[in-house]
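Sharing a structure below in structure tokens format, with a few things to ask.
In this view, the complex is presented without one of its protein chains, the others remaining in place.
Right after this comes chain A.
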């Protein structure tokens, strides 16, 4: 599968905007991603190992939080995972 890296995290992924890897599930893919790019870990996960609240993960066009199996969803070669931090604010 292909994982798309957002602008702020590219410096921690060797400057790449996308990473191609093989993994059975979303969780395994994230694991592999952060093992080959250890600096990414603290930007994506809390110390307890949960995905940070402001980090959105989109599996193709679906929010991973709303998938029936969430991060345990199986993936295939043509799937994409987009990491996208939230954007909001106000007065």
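Descriptive notes on the structure:
The criterion applied here is as follows: a residue touches a chain if its C-beta (ideal position, glycine included) is under 8 Å from a C-beta of that chain, and two chains touch if they have at least 3 such contacts; residues count from 1.
One rule holds in what follows: contacts and distances are computed from a predicted model.
Name of the non-displayed chain as stated in its UniProt record, restricted to "Integral membrane protein", "M67 family metallopeptidase", "ABC transporter ATP-binding protein" or "FtsX-like permease family protein": "M67 family metallopeptidase". The set of chain A residues touching the chain not shown comprises 4, 6-8, 11, 17, 42-43, 52, 54-56, 58, 61, 63, 82, 84-91.
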